[in-house]
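The complex is shown incomplete by one protein chain, all other protein chains being positioned as in the whole.
Presenting subunit A:
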């Protein structure tokens, strides 16, 4: 069979089947269309302004490496006028970051971008190795995740940069949407679909220019552009799990490639259906709104290394327990139904005055967290004290004993 020709240029041989829609393309056309689509995302959401200083959250992994490469290309091609720098976080895990930091250092040279490495010790006074010494291996992924969530923002603040871009891709966003549906967390679902997150008060804006890019295409892009990246896996994740939502996404993609994008579409639409959100996030007149709506968010797609935001079996189990407790205390739902059926045969002996829940269509207000700012560090938080500061408090209490 003669080799098929590229569906776009119709001259080169098609070597790539696009994961997103199975279009057969040549290498050059694939790279171009990938870049064009990211450019479209950037312009349609008006992510940047000329002269803006933007930090790229760089881990040395494929997503952030591709992001850096594409942004450099587009910045030059379309004269964005951006001042780009690479911002890397060093968790302070001996040996773990060595290779990835080397990768980032090479990237800095390759892309001619300044690199700033900020350590957990600078940000929190603790390296992850010290945390592990204190609390042991179990559960330290929580610390790593919580600290990491704020690290980029805190690091950017130190450098007086107001905009951080991260390599989150369409798979990540889709995964977060399904995860929040499974968690029943509508408020977070609605926040996590925004391309721009951050807080007017926190001074640091976050965005994800690769929001519509498939993970598989990012891998292909990195491969065909021969990018220099390092695959990271947090070594401190003994609880690492085949994420429930993640594996579901992968199965769906296999069954229907468009599914990832379709989930993102659904998530964006559903964000408008969350009670109380519809007016704020997209207030009716979405049409003339050119810039993307900004959602305040305690970075949902955070977490540890490339295991970001996966639903661990542990989390599901914990939620199950929580829900059962709620059911138990909400109580008597079972008895309510019994009462009704008994009432119907009018021989009800022990009718109790239980509030009867009417139908399911009476939309109860969603339990919405009010986001404020942490009283200690100023980072946005639904509690008075943010999670990172809570964890630090616990750690610092232990410090004296450890040092003895």
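The rule is short, and it goes like this: a contact is a pair of C-beta atoms (placed from the backbone, for glycine too) under 8 Å apart; a residue touches a chain by one contact, two chains touch by 3 or more; residues count from 1.
As a working rule, contacts and distances are computed from a predicted model.
Only one of "RNA polymerase II subunit B1 CTD phosphatase RPAP2 homolog", "Cytoplasmic tRNA 2-thiolation protein 2", "Arginine-hydroxylase NDUFAF5, mitochondrial" or "AP-4 complex subunit epsilon" fits the UniProt record of the hidden chain, and that name is "Cytoplasmic tRNA 2-thiolation protein 2".
The hidden chain makes contact, of the residues A:223, A:324, A:375 or A:397, with A:324.
Considering A:30, A:124 or A:212, the position touching the chain not shown turns out to be A:212 (whole complex). Checked against the full complex, the one of A:132, A:182 or A:219 touching the unshown chain is A:182. The chain not shown here is touched by just one of A:5, A:117, A:219 or A:270, and that residue is A:270.
Touching residues on subunit A toward the chain that is not drawn are 37, 40-41, 44-45, 177-178, 181-186, 212, 244, 248, 251-252, 254-256, 258-259, 261-263, 265-270, 272-275, 278, 282, 286-287, 316-317, 319-320, 323-324, 327, 334, 336-338, 340-341, 344-345, 358-361, 363-364, 366.
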